[in-house]
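We show some of the complex, not the whole, and keep each chain where it was.
The chains carry the letters A, B, C and D, assigned in the order they are written, with residues numbered from 1 in each.
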Amino acid sequence: MNISVPLTVPRQKQKEYLKNYHIATRGTGKMMMFAGDQKVEHLNDDFSGPGIPKEVADPEHYFKIASQAHIGVFASQLGLIAKYGRDYPNIPYLIKVNSKTNLMTEKHQDPFSNRWFPTRSIDQFRKQSGLNIVGVGYTVYIGSSFEADMFGQASRIIYKAHQQGMLAVIWMYPRGRAIKEDQGKNNIHLLAGGAGVGLTLGADFVKINYPYNPKKRRKVAEEFKEVTTAAGRTKVICVGGSRKNPKSYLQGLYDQINISGSGGNATGRNIYQRTEKEAVRMANAISAIVLYNYSVEDAYKIFKGENELKT
Amino acid sequence: MNISVPLTVPRQKQKEYLKNYHIATRGTGKMMMFAGDQKVEHLNDDFSGPGIPKEVADPEHYFKIASQAHIGVFASQLGLIAKYGRDYPNIPYLIKVNSKTNLMTEKHQDPFSNRWFPTRSIDQFRKQSGLNIVGVGYTVYIGSSFEADMFGQASRIIYKAHQQGMLAVIWMYPRGRAIKEDQGKNNIHLLAGGAGVGLTLGADFVKINYPYNPKKRRKVAEEFKEVTTAAGRTKVICVGGSRKNPKSYLQGLYDQINISGSGGNATGRNIYQRTEKEAVRMANAISAIVLYNYSVEDAYKIFKGENELKT
Amino acid sequence: MNISVPLTVPRQKQKEYLKNYHIATRGTGKMMMFAGDQKVEHLNDDFSGPGIPKEVADPEHYFKIASQAHIGVFASQLGLIAKYGRDYPNIPYLIKVNSKTNLMTEKHQDPFSNRWFPTRSIDQFRKQSGLNIVGVGYTVYIGSSFEADMFGQASRIIYKAHQQGMLAVIWMYPRGRAIKEDQGKNNIHLLAGGAGVGLTLGADFVKINYPYNPKKRRKVAEEFKEVTTAAGRTKVICVGGSRKNPKSYLQGLYDQINISGSGGNATGRNIYQRTEKEAVRMANAISAIVLYNYSVEDAYKIFKGENELKT
Amino acid sequence: MNISVPLTVPRQKQKEYLKNYHIATRGTGKMMMFAGDQKVEHLNDDFSGPGIPKEVADPEHYFKIASQAHIGVFASQLGLIAKYGRDYPNIPYLIKVNSKTNLMTEKHQDPFSNRWFPTRSIDQFRKQSGLNIVGVGYTVYIGSSFEADMFGQASRIIYKAHQQGMLAVIWMYPRGRAIKEDQGKNNIHLLAGGAGVGLTLGADFVKINYPYNPKKRRKVAEEFKEVTTAAGRTKVICVGGSRKNPKSYLQGLYDQINISGSGGNATGRNIYQRTEKEAVRMANAISAIVLYNYSVEDAYKIFKGENELKT
């Protein structure tokens, strides 16, 4: 693992930053993020409904998976982590500092995801709780009429996180009246712009939507190189999105890592909208590809329980 | 009582937090809240009008009831408590930190209930006054165009309350132009989303509207499990709403506790829109069900004065 | 005088609070406020025009009256008091902390009266100037789209004033697009709601519009009891409004005190839109009714100069 | 010179305040302000165009005039003064703390002139630079939808200036959608209202538009007494406005001082839109009238270079 520590990390915090980087990437330099901020972002839509196993409804489901699977970080809100963390002290946590519900749409108002805590509270919580908190996350909606507010918050949060030796991950989404819906979600050139913004903010990782398209799989993966190139020394991790056919999802992930040059993944529903055991196996299958260079076939065997993850 | 102290409570404040939890729940783990913030929220509508006994109009009515009845906490604004608290030092108080009037509706502007005090003033008041203040309350209107402001305030208030060993209760209501009126008040899936948000904020209790429907009583109570499940380790307390037939209200409460899995109640008008004596009996009848596993019939006898509450 | 000191006044400031209360109410428990914030609120409309004596135009007119008449407090802005206070050191002052002009109406924008100073500056000014400053005043427009801002400011100002041993008076007016004009100014039930809000904010006195109606004088006074009842331990003082027939105004005041149960008055134009001598006599006539239980007839004699005020 | 020091000036700063007052008024109690904030307020419109001498375009033109003419204060922005002040250390400066461009009109948005610096920076700059900074200036647009913001800033700036022994001058203009254009600029009753607001804010001087009207010269001057009366112990200084016939301008000024009772002048374009020498003579002619009771004829001779100013 060859990491260039950003200069916003002061000398006396470099060791801690490198330790956190090592934990979050399992020493591989790539981040396998288990994303768990949906109880605000999607309310209860992801946790209860047709095709979703009963046990998913229990918020502890997140923690059972995160504690058993081979993941890099589990990303969620501070309050939720404070409630269950005592029983799951070994999970590497990443605190998602802002969140909003999906109740208002662009029809009503451009999105603003407001900071929930100053970074000093995150740092205080990290020390008081003794939890293994390796970094912070923050969503920026570029193109929103609140972009200016989020730029102000994001830049300071990243700076302060680095000052404390923590990692900083930016969720970067073009959104708002100014963005045409299909352009915002699928336009690779625009996504590349967002990735570049993540870099100028100084983020360690930037979480980007990936325009999944099974019919043009390879073409999309090639074109997506524009995104990882634009991100420069900030690593791109792709959003998993809604639950997909497992093999198809693993194939997409493989392409992101091995063709597009992504630096990891950020997967939520494709992991946790399954029974506990299947979810753990899915997380491990993902890690197999992201962290340990498995083929899609071999990773898929892990998902099916026909193989064990070897790290 | 088996309480998992959230990690936002620092080690040296755990004892105080547990003491407050014990007081607020009478050692049962369930909270019987006597809700008293309506002089702002409903102005004088609840206190003067047809069918409301004369004595209800005197603000001290709240305190007379709260001091005589067997309740968990009396929730109200700091200013009001500062005026009467000297004469009612034994009531367990919960400070409602924000409030708004009902004069503006969604037609005019989405709701924003602004923080009245920083938590350090609450804590200072608690120490100076010597009152038995066990926690703080705050309303969040998810879906409002001011959601971002309220998320910022709520998350910090909960964090700070825990830092001081106090409990935190969130009033969680979907509201605003983005919410269709009937959906917002009655849609259980949406209410469950709100309960989950309360959990991610780290609230100890989350106050939720209950879709009272005498015709589908049992069905609603069963479906409401989605809400209590989504709340995880945050306990759900249901809003009492407008004054109902006493037995019918007690039945609803019984269902919430024994079928839906609620962790208490938050009752205002169903208690205080009665004469002092009847109000005290009603509060006791509620506690009988919520805290001491009474049947509806036995609790109703307490309300009628045919029975005493045994704790 | 039987005063229950609010618990927001810390122990070591109780003596000072009681002293200020005693001064402001002349030891009677009732506040005779000479209201003098109109140079912002009404610009020059009250001071120059048909039927207004010439000398009213000089801002010192306020101070000449306040220093000679028997009043409880003279309420005005800090800057004005700073200009004349050196020559009028014996007036008991109440600092009006916010003010707005009347240039914008609801047609343009809902009203927001912004805090001019933090309470610590008021307290600093009190100490530096050596003036007899007994409290602070603040206007809240409930129903305005800026209600949330004003609630935040008002609650903190009252709290801080009490922390310094000063009194806090709230000007409480329903106003804004959400309020129908006639309802806002005359609806007693709504006024009662506002009075209750003043109580929950912890105000010592709440200044309320009184629906003067000579044709239904007694009926209105009776109905207005709803307001003073809703205010509980916060005392209601009624706005004087535009200049009225002197006897008629004194009669209304008498009714407010002796029928409705008000705790004082807040009179501006009915005092100062007169020559200095007449104004002083009018102020004394008011005090006669409010503070010393005079009949309307006897008070009116004071106004006419046929009698002296005996205190 | 008989000055009543406002009580917002603490005892230990009274000497400094009086010294600054003495400098700014040349010991006469009247302020001759050379107004120089137009490079923001009017952009380059005043400095380059038909009929404007070439040398006016150089920003140093301001300083050349201010350093040679007999003025009270030169009012301009801190940044500009910081650039030239080293070469012009003897000018008495007044820092204009807020400014806005004229690009947006009421059609687009009501005016808001935002504070550029906290008063503590002004005070720090005063001490570090060693410049002769005697006070601060701030514009308030009463009637604007941002009036509340400006009231908050203005009141604190005046208070803080006094706390440091500096003078405070308010530029007071009715402006915004709520003001009808001709009313706002010419209505004397409204201007009087603004003057009174300046007094309640505690300003030492308030800068007011004067409704120049050669045809009704004397009538306007008489009516304008309403303004100076409403201002009480705050002195009114009248805006010079656009460049006028020199004698006609001097006549207007004479009327303001000798009929209306103004306490000085605030002149920009009528001074600096001339060659350096003529500008200096114009400034001296103005001072002759404002500070030294010259007749219009005698002052006009100074302007024409036929006479010297004797002070």
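Everything that follows uses one rule, which is that a contact is a pair of C-beta atoms (placed from the backbone, for glycine too) under 8 Å apart; a residue touches a chain by one contact, two chains touch by 3 or more.
Predicted model only: the values in this text are computed from it and were never measured.
Enquirer: Total subunits of the complete complex, with 4 given?
Expert: The entire assembly in this structure file is built from 5 identical chains.
The rule is short, and it goes like this: only the chains that are shown with their structure count from here on.
Enquirer: When the Cα trace of subunit B is superposed on that of subunit D, what is the rotation angle, expressed as a multiple of 5 degrees?
Expert: Rounded to 5 degrees, the superposing rotation is 145 degrees.
Enquirer: Just give me the whole-number Å value for how far the CA centre of subunit A lies from that of subunit D.
Expert: Computed value for the inter-centroid distance: 58 Å.
Enquirer: Between subunit A and subunit B, tell me the centre distance in angstrom, where each centre is the average of that chain's C-alpha atoms.
Expert: The mean C-alpha positions of subunit A and subunit B differ by 36 Å.
Enquirer: Which residue numbers or ranges of subunit B touch two or more of the other chains?
Expert: none
Enquirer: Between the chains shown, work out who touches whom and classify the graph as line, ring, star, complete or other.
Expert: Topology of touching chains reads as a line.
Enquirer: For a test of understanding, state which residues of subunit D touch subunit C in their complex under the given definition.
Expert: These residues of subunit D touch subunit C: 4-8, 10-11, 142-143, 145, 147-149, 151-152, 155-156, 158-159, 162, 174, 176-179, 189-190, 192-197, 199-203, 226, 229-234.
Enquirer: Which residues of subunit A touch subunit B in their complex?
Expert: It comes out as residues 37, 39-40, 43-45, 47-48, 57-60, 76-87, 99-101, 103-105, 108-109, 112-117, 121, 125, 128-129, 131, 146.
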